[in-house]
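With one protein chain removed, the remaining protein chains of the complex are shown where they sit.
On to chain A.
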Amino acid sequence: MTTTIDPPERRETAADKLRQGRHAISERWHHAPRWVRWVLLVAVIAFFYALPNKEFYQYLGPIPTPGANFTQVMFTVSIYVLLAVGLNIVVGFAGLLDLGYFGFFAVGAYTVAVLTSPSSDVKTLWPWLLVVPIAIALTMVSGVMLGTPTLRLRGDYLALVTLGFAEMIRIAAVSSEFLKGQRGFNQIPHPPGEYADGRPWFGVLDARPYYWLVLTLIILVVIGVRNLTHSRVGRAWISIREDEDAAQLMGVPTFKFKLWAFASGAAIAGLAGALFAGKQNFVNSQNFELLNSIIILAAVIFGGSGNIVGAIVGGGLVAYMIERFRGIELFGVELYEYRFLFFGLVLVVMMIFRPQGLIPNRRRAAEFKDRRKEVIVGE
């Protein structure tokens, strides 16, 4: 049947064996009996619910962060994971390069700040829970507004426009009187709920309830994203990533689905922003540096774009690593100061040894394997 010539067989190297080893793990997971997978999944989830308890994490050796409150760090990590899951829809599945994803996070956080804080000019003082859906809706709208003119175009326009968008939001936050710049918004209300004795569930000192809230929402969001990717919608996204022209000619309304990818990603960032504001109590312009967009993008690629688990691991590891450096001194300098240098180094090493990401999408793994073949053919 075949008319192509297969490349000549190559002798296996150690690196190949290693790769196959990793491959075997993913294969084993996919072939494991259903109940084994469920038990493992429940165990992992239980582990992460237990993680911020001191009674638990004090036994975890080097994992707790020496230079920062570990529960606070876990909250930050969980926010990054949520963001990575959202950005993965846009970049990993639909293949749209969004360089300003953090801008949507900012829109979510500022929506909550403006509508709930007493320092805001509008003085609505609405409760947090009421504003969360508004924040999500507004971020989606801003995603659609940004996407409508740009998603019709091909190529690098989207990257440029999203980059500009995030910068625009940041500059507005810094300099607009309405958004209060450095002074920011204070007394942003926390999520509702209280114990029988009147103490609130979501207080000021303890970060654990916030972390649990985000963790729970991550699980819900992941179920939602999985439902989407295992459906007509996900197939449309991937087909657009693979070959946009062919997708159109096979009846995929590509613009509509790109816009949906963009809006869904934005909505998740808006949710993350609203959660962040509800925990922080205070939002100002310093929270939204452009660097954050790049970190999340790097996290998605690092984890293995196009794979939900990869995005979770990538987002979690990257955010955790950055915090882990706090308080560690080496030759008299605090490593935290050099966190981005180290981070860049890790990325470069990754690109060399594992370009498909830590936990690649199985499709991507195949793609990179084949690229290696192509190179060999060329030799």
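We adopt the following convention: a contact is a pair of C-beta atoms (placed from the backbone, for glycine too) under 8 Å apart; a residue touches a chain by one contact, two chains touch by 3 or more; residues count from 1.
Note that contacts and distances are computed from a predicted model.
Of the candidates "2-hydroxyglutaryl-CoA dehydratase", "Benzoyl-CoA reductase subunit C", "Spermidine/putrescine transport system permease protein" or "Amino acid/amide ABC transporter ATP-binding protein 1, HAAT family", the chain left out of this view carries the UniProt protein name "Amino acid/amide ABC transporter ATP-binding protein 1, HAAT family". Of the candidate positions A:53, A:231 or A:286, contact with the hidden chain is made by A:231.
Across A:80, A:212, A:260 or A:276, the single residue that touches the chain missing here is A:260. The chain not shown here touches chain A at positions 1-4, 224, 227-228, 231-236, 238-239, 242-243, 245-254, 260, 264, 361, 363-364, 366-367, 370.
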